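Removed from the display is one protein chain of the complex; every other protein chain stays in position.
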(Lines give C-alpha, C1' and ligand atoms only; values in the text may rest on other atoms or scores of the structure.)
Protein backbone atom coordinates (compact mmCIF):
# COMPACT_ATOMS: atom_id res chain seq x y z
CA UNK A 1 0.00 0.00 0.00
CA UNK A 2 1.07 3.56 -0.65
CA UNK A 3 -0.27 7.06 -1.04
CA UNK A 4 -1.24 7.99 -4.62
CA UNK A 5 -0.61 11.59 -5.70
CA UNK A 6 -2.88 12.75 -8.56
CA UNK A 7 -1.77 15.68 -10.75
CA UNK A 8 -4.71 17.53 -12.29
CA UNK A 9 -4.88 19.96 -15.21
CA UNK A 10 -1.67 21.87 -15.94
CA UNK A 11 0.08 20.20 -12.98
CA UNK A 12 -0.08 16.96 -14.96
CA UNK A 13 2.09 18.54 -17.66
CA UNK A 14 4.44 20.00 -15.08
CA UNK A 15 4.83 16.66 -13.28
CA UNK A 16 5.08 14.74 -16.54
CA UNK A 17 2.66 12.13 -15.19
CA UNK A 18 -0.96 11.74 -14.12
CA UNK A 19 -0.13 10.11 -10.81
CA UNK A 20 2.68 8.86 -8.64
CA UNK A 21 2.78 6.35 -5.76
CA UNK A 22 4.78 7.30 -2.72
CA UNK A 23 5.15 5.57 0.64
CA UNK A 24 2.68 6.63 3.33
CA UNK A 25 1.99 8.32 5.60
CA UNK A 26 2.44 11.59 3.75
CA UNK A 27 2.42 15.08 5.27
CA UNK A 28 2.87 18.54 3.67
CA UNK A 29 6.67 18.47 3.86
CA UNK A 30 6.72 14.96 2.39
CA UNK A 31 4.39 16.01 -0.41
CA UNK A 32 6.64 18.94 -1.37
CA UNK A 33 9.60 16.54 -1.41
CA UNK A 34 7.92 13.98 -3.68
CA UNK A 35 6.36 16.13 -6.40
CA UNK A 36 9.48 17.70 -7.91
CA UNK A 37 10.68 21.26 -7.68
CA UNK A 38 8.39 22.79 -10.35
CA UNK A 39 5.18 21.37 -8.87
CA UNK A 40 6.33 22.10 -5.30
CA UNK A 41 6.77 25.77 -6.22
CA UNK A 42 3.22 25.89 -7.61
CA UNK A 43 1.84 24.05 -4.57
CA UNK A 44 2.91 26.79 -2.18
CA UNK A 45 0.61 29.24 -4.03
CA UNK A 46 -2.82 29.82 -2.49
CA UNK A 47 -4.58 29.13 -5.80
CA UNK A 48 -3.62 25.44 -5.73
CA UNK A 49 -5.88 23.27 -3.59
CA UNK A 50 -5.17 19.83 -2.19
CA UNK A 51 -7.71 17.07 -1.61
CA UNK A 52 -7.13 14.01 0.51
CA UNK A 53 -9.46 11.01 0.46
CA UNK A 54 -11.94 12.90 -1.74
CA UNK A 55 -12.19 15.98 0.53
CA UNK A 56 -10.65 19.36 -0.28
CA UNK A 57 -8.47 20.44 2.66
CA UNK A 58 -9.23 23.82 4.17
CA UNK A 59 -5.56 24.02 5.20
CA UNK A 60 -3.40 21.99 2.83
CA UNK A 61 -0.33 22.32 5.07
CA UNK A 62 -2.19 20.09 7.58
CA UNK A 63 -2.12 17.21 5.06
CA UNK A 64 -1.97 13.82 6.74
CA UNK A 65 -2.49 11.05 4.15
CA UNK A 66 -2.46 7.42 5.20
CA UNK A 67 -1.47 4.39 3.16
CA UNK A 68 -4.13 3.65 0.53
CA UNK A 69 -5.38 7.22 0.37
CA UNK A 70 -5.35 9.46 -2.69
CA UNK A 71 -3.94 13.00 -2.58
CA UNK A 72 -5.11 15.22 -5.46
CA UNK A 73 -3.35 18.45 -6.45
CA UNK A 74 -5.98 20.84 -7.81
CA UNK A 75 -5.00 23.90 -9.86
CA UNK A 76 -7.56 26.65 -10.69
CA UNK A 77 -10.58 25.15 -12.40
CA UNK A 78 -12.22 26.04 -15.69
CA UNK A 79 -15.36 24.36 -16.97
CA UNK A 80 -18.30 25.04 -19.24
CA UNK B 1 -64.81 55.42 -46.87
CA UNK B 2 -64.97 55.51 -43.09
CA UNK B 3 -62.83 55.22 -40.00
CA UNK B 4 -62.51 51.67 -38.63
CA UNK B 5 -62.36 51.29 -34.84
CA UNK B 6 -60.60 48.08 -33.69
CA UNK B 7 -61.34 46.69 -30.23
CA UNK B 8 -58.44 44.64 -28.83
CA UNK B 9 -58.30 42.15 -25.97
CA UNK B 10 -60.93 42.59 -23.26
CA UNK B 11 -62.33 45.69 -25.02
CA UNK B 12 -63.55 43.34 -27.77
CA UNK B 13 -65.77 41.58 -25.21
CA UNK B 14 -66.94 44.89 -23.78
CA UNK B 15 -67.81 46.28 -27.24
CA UNK B 16 -69.35 42.98 -28.35
CA UNK B 17 -67.50 43.25 -31.66
CA UNK B 18 -63.98 43.21 -33.09
CA UNK B 19 -64.43 46.38 -35.13
CA UNK B 20 -66.88 49.06 -36.08
CA UNK B 21 -66.99 51.47 -39.02
CA UNK B 22 -67.88 55.08 -38.25
CA UNK B 23 -67.95 58.15 -40.49
CA UNK B 24 -64.69 60.14 -40.60
CA UNK B 25 -63.05 62.33 -39.62
CA UNK B 26 -62.98 61.14 -36.01
CA UNK B 27 -61.64 63.04 -33.00
CA UNK B 28 -61.47 62.09 -29.28
CA UNK B 29 -64.99 63.32 -28.50
CA UNK B 30 -66.34 61.47 -31.54
CA UNK B 31 -64.54 58.31 -30.51
CA UNK B 32 -66.07 58.40 -27.02
CA UNK B 33 -69.50 58.89 -28.62
CA UNK B 34 -69.16 55.92 -30.99
CA UNK B 35 -67.76 53.17 -28.74
CA UNK B 36 -70.57 52.82 -26.24
CA UNK B 37 -70.64 53.83 -22.61
CA UNK B 38 -68.72 50.85 -21.15
CA UNK B 39 -65.77 51.18 -23.55
CA UNK B 40 -65.80 55.00 -23.29
CA UNK B 41 -65.41 54.72 -19.53
CA UNK B 42 -62.39 52.41 -19.96
CA UNK B 43 -60.91 54.67 -22.64
CA UNK B 44 -60.58 57.60 -20.26
CA UNK B 45 -58.20 55.53 -18.10
CA UNK B 46 -54.49 56.10 -18.64
CA UNK B 47 -53.81 52.39 -19.06
CA UNK B 48 -55.74 52.23 -22.34
CA UNK B 49 -53.71 53.35 -25.37
CA UNK B 50 -54.99 54.43 -28.76
CA UNK B 51 -53.25 53.90 -32.10
CA UNK B 52 -54.15 55.69 -35.31
CA UNK B 53 -52.82 54.60 -38.70
CA UNK B 54 -50.50 52.07 -37.05
CA UNK B 55 -48.89 54.54 -34.62
CA UNK B 56 -49.58 54.65 -30.89
CA UNK B 57 -50.63 58.19 -29.92
CA UNK B 58 -48.60 59.87 -27.18
CA UNK B 59 -51.73 61.90 -26.35
CA UNK B 60 -54.88 59.98 -27.29
CA UNK B 61 -57.12 63.02 -26.72
CA UNK B 62 -55.43 64.59 -29.77
CA UNK B 63 -56.88 61.84 -32.00
CA UNK B 64 -57.57 63.03 -35.53
CA UNK B 65 -58.44 60.07 -37.75
CA UNK B 66 -59.25 60.59 -41.42
CA UNK B 67 -61.49 58.54 -43.69
CA UNK B 68 -59.83 55.18 -44.46
CA UNK B 69 -57.69 55.16 -41.31
CA UNK B 70 -57.82 52.55 -38.59
CA UNK B 71 -58.13 53.50 -34.90
CA UNK B 72 -57.10 50.74 -32.48
CA UNK B 73 -58.07 50.70 -28.80
CA UNK B 74 -55.28 48.99 -26.87
CA UNK B 75 -55.83 47.71 -23.33
CA UNK B 76 -52.89 46.57 -21.14
CA UNK B 77 -50.88 43.91 -22.91
CA UNK B 78 -49.90 40.44 -21.80
CA UNK B 79 -47.73 38.12 -23.88
CA UNK B 80 -45.33 35.22 -23.46
CA UNK C 1 -29.28 36.07 -38.91
CA UNK C 2 -32.30 36.98 -36.80
CA UNK C 3 -35.62 35.19 -37.01
CA UNK C 4 -38.46 37.26 -35.56
CA UNK C 5 -41.92 35.90 -36.29
CA UNK C 6 -45.52 35.46 -35.28
CA UNK C 7 -46.38 31.78 -35.58
CA UNK C 8 -49.92 30.64 -36.43
CA UNK C 9 -49.35 26.87 -36.41
CA UNK C 10 -47.32 24.77 -34.01
CA UNK C 11 -43.88 25.84 -32.89
CA UNK C 12 -40.99 23.36 -33.24
CA UNK C 13 -38.51 24.63 -30.67
CA UNK C 14 -35.84 21.99 -31.39
CA UNK C 15 -35.75 23.08 -35.03
CA UNK C 16 -35.32 26.68 -33.86
CA UNK C 17 -32.32 25.76 -31.70
CA UNK C 18 -30.68 23.70 -34.46
CA UNK C 19 -31.16 26.51 -36.94
CA UNK C 20 -29.63 29.10 -34.61
CA UNK C 21 -26.63 26.82 -33.96
CA UNK C 22 -26.17 26.56 -37.74
CA UNK C 23 -26.31 30.27 -38.51
CA UNK C 24 -24.01 31.16 -35.59
CA UNK C 25 -21.30 28.47 -35.68
CA UNK C 26 -18.79 30.64 -33.83
CA UNK C 27 -21.08 31.34 -30.89
CA UNK C 28 -19.65 30.06 -27.61
CA UNK C 29 -23.14 29.66 -26.26
CA UNK C 30 -26.84 29.63 -26.98
CA UNK C 31 -29.35 30.59 -24.32
CA UNK C 32 -33.05 30.00 -24.69
CA UNK C 33 -36.37 30.33 -22.99
CA UNK C 34 -39.51 28.45 -23.93
CA UNK C 35 -42.76 29.62 -22.38
CA UNK C 36 -45.49 27.00 -22.30
CA UNK C 37 -49.16 26.57 -21.60
CA UNK C 38 -49.23 24.59 -18.36
CA UNK C 39 -50.40 21.01 -18.85
CA UNK C 40 -53.00 21.23 -16.10
CA UNK C 41 -55.37 23.92 -14.86
CA UNK C 42 -56.32 25.48 -18.20
CA UNK C 43 -58.41 24.14 -21.08
CA UNK C 44 -56.91 26.51 -23.62
CA UNK C 45 -55.02 29.76 -24.07
CA UNK C 46 -55.68 32.40 -26.72
CA UNK C 47 -53.19 35.00 -27.86
CA UNK C 48 -54.50 37.90 -29.90
CA UNK C 49 -52.43 40.61 -31.55
CA UNK C 50 -52.80 43.72 -33.68
CA UNK C 51 -51.12 43.27 -37.04
CA UNK C 52 -49.87 46.86 -37.60
CA UNK C 53 -48.15 47.00 -34.18
CA UNK C 54 -47.24 43.52 -32.95
CA UNK C 55 -44.53 42.31 -35.33
CA UNK C 56 -42.96 45.79 -35.67
CA UNK C 57 -42.76 45.98 -31.85
CA UNK C 58 -40.98 42.61 -31.76
CA UNK C 59 -38.55 43.76 -34.45
CA UNK C 60 -37.83 46.94 -32.48
CA UNK C 61 -37.23 44.79 -29.38
CA UNK C 62 -34.76 42.65 -31.34
CA UNK C 63 -32.90 45.78 -32.47
CA UNK C 64 -32.73 46.99 -28.87
CA UNK C 65 -31.33 43.62 -27.80
CA UNK C 66 -28.58 43.89 -30.43
CA UNK C 67 -27.64 47.34 -29.17
CA UNK C 68 -27.49 46.22 -25.53
CA UNK C 69 -25.86 42.81 -25.99
CA UNK C 70 -23.15 41.42 -28.25
CA UNK C 71 -25.17 38.82 -30.18
CA UNK C 72 -24.44 36.58 -33.15
CA UNK C 73 -28.05 35.57 -33.71
CA UNK C 74 -31.46 36.08 -32.15
CA UNK C 75 -34.68 34.12 -32.51
CA UNK C 76 -38.00 35.37 -31.19
CA UNK C 77 -41.04 33.31 -32.11
CA UNK C 78 -44.44 34.00 -30.59
CA UNK C 79 -47.57 31.96 -31.13
CA UNK C 80 -50.89 33.64 -31.87
CA UNK C 81 -54.35 32.09 -31.93
CA UNK C 82 -55.67 29.32 -29.70
CA UNK C 83 -53.20 27.01 -27.94
CA UNK C 84 -53.70 23.68 -26.18
CA UNK C 85 -52.23 22.72 -22.77
CA UNK C 86 -48.55 21.80 -23.02
CA UNK C 87 -47.93 23.75 -26.24
CA UNK C 88 -45.08 26.28 -26.42
CA UNK C 89 -46.28 29.90 -26.53
CA UNK C 90 -43.00 31.65 -27.08
CA UNK C 91 -39.42 30.72 -27.86
CA UNK C 92 -36.58 33.20 -27.49
CA UNK C 93 -33.02 32.08 -28.19
CA UNK C 94 -29.82 34.07 -28.46
CA UNK C 95 -26.38 33.03 -29.70
CA UNK C 96 -23.37 35.00 -28.50
CA UNK C 97 -19.61 34.80 -28.18
CA UNK C 98 -19.90 35.05 -24.38
CA UNK C 99 -22.58 33.39 -22.28
CA UNK C 100 -23.85 36.36 -20.28
CA UNK C 101 -24.75 38.28 -23.44
CA UNK C 102 -26.82 35.30 -24.57
CA UNK C 103 -28.52 34.76 -21.20
CA UNK C 104 -29.23 38.46 -20.57
CA UNK C 105 -30.60 38.98 -24.08
CA UNK C 106 -33.12 36.18 -23.52
CA UNK C 107 -34.04 37.62 -20.10
CA UNK C 108 -34.44 41.12 -21.62
CA UNK C 109 -36.58 39.96 -24.55
CA UNK C 110 -38.83 37.82 -22.34
CA UNK C 111 -39.45 40.65 -19.86
CA UNK C 112 -40.54 42.87 -22.72
CA UNK C 113 -42.64 40.23 -24.49
CA UNK C 114 -44.46 39.51 -21.21
CA UNK C 115 -45.62 43.01 -20.42
CA UNK C 116 -44.53 45.46 -23.12
CA UNK C 117 -45.37 43.86 -26.48
CA UNK C 118 -48.69 44.08 -28.29
CA UNK C 119 -50.30 40.80 -27.26
CA UNK C 120 -53.46 40.07 -25.34
CA UNK C 121 -53.87 36.75 -23.61
CA UNK C 122 -56.86 34.91 -22.22
CA UNK C 123 -57.22 31.54 -20.59
CA UNK C 124 -60.14 29.15 -20.65
CA UNK C 125 -60.71 27.57 -17.25
CA UNK C 126 -63.74 25.38 -16.50
CA UNK C 127 -65.25 26.43 -19.83
CA UNK C 128 -64.94 30.19 -19.13
CA UNK C 129 -62.51 32.61 -20.80
CA UNK C 130 -60.54 34.97 -18.52
CA UNK C 131 -58.31 37.81 -19.74
CA UNK C 132 -54.83 37.75 -18.20
CA UNK C 133 -52.94 40.88 -17.23
CA UNK C 134 -49.23 40.89 -16.33
CA UNK C 135 -48.46 40.12 -12.68
CA UNK C 136 -46.86 42.80 -10.49
CA UNK C 137 -43.68 40.70 -10.73
CA UNK C 138 -43.73 41.08 -14.52
CA UNK C 139 -43.82 44.87 -14.25
CA UNK C 140 -40.99 44.77 -11.71
CA UNK C 141 -38.95 42.52 -14.02
CA UNK C 142 -39.45 44.94 -16.90
CA UNK C 143 -38.45 47.94 -14.77
CA UNK C 144 -35.03 46.35 -14.17
CA UNK C 145 -33.96 47.33 -17.70
CA UNK C 146 -34.98 50.99 -17.55
CA UNK C 147 -31.93 53.19 -17.89
CA UNK C 148 -29.58 50.20 -17.54
CA UNK C 149 -27.27 49.86 -20.54
CA UNK C 150 -29.84 51.94 -22.36
CA UNK C 151 -29.53 51.98 -26.15
CA UNK C 152 -27.59 55.03 -27.37
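By written order: A, B and C. Residues from 1 in each chain.
One rule holds for everything that comes next: a residue touches a chain if its C-beta (ideal position, glycine included) is under 8 Å from a C-beta of that chain, and two chains touch if they have at least 3 such contacts.
All values derive from a computational prediction rather than experimental measurement.
K.L.:
Since one chain is left out of the picture, which of the remaining chains does it touch in the full complex?
P.N.:
The chain that is not shown is in contact with A, C.
K.L.:
Using the touch definition up top, pick the residue from C:31, C:53 or C:117 that touches the left-out chain.
P.N.:
Per the contact definition at the top, the residue touching the missing chain is C:31.
K.L.:
Using the document's contact rule, name the residues of chain C that touch the chain not shown here.
P.N.:
13-14, 17-18, 21, 25-36, 38-41, 86, 98-100, 102-103, 106-107, 110, 114, 137, 141
K.L.:
Contact with the hidden chain only, please: which chain A residues?
P.N.:
Output for chain A: 6, 8-10, 12-13, 51, 54, 56, 70, 72, 74-80.
Throughout what follows, only the chains that are shown with their structure count from here on.
K.L.:
Can you work out the whole-Å distance between the CA centroids of chain A and chain B?
P.N.:
Whole-Å distance between the two chain centres: 74.
K.L.:
Please tell me the distance, in whole Å, between the geometric centres of chain B and chain C computed from their C-alpha atoms.
P.N.:
So the centre of chain B lies 27 Å away from the centre of chain C.
K.L.:
Taking the mean of the C-alpha atoms as each chain's centre, how many Å separate chain A from chain C?
P.N.:
Measuring from centre to centre gives 49 Å for this pair.
K.L.:
List, in ascending order, every residue of chain A touching at least 2 other chains.
P.N.:
Residue numbers touching two or more other chains: none in chain A.
K.L.:
Counting only residues that touch at least two other chains, what does the list for chain C look like?
P.N.:
none
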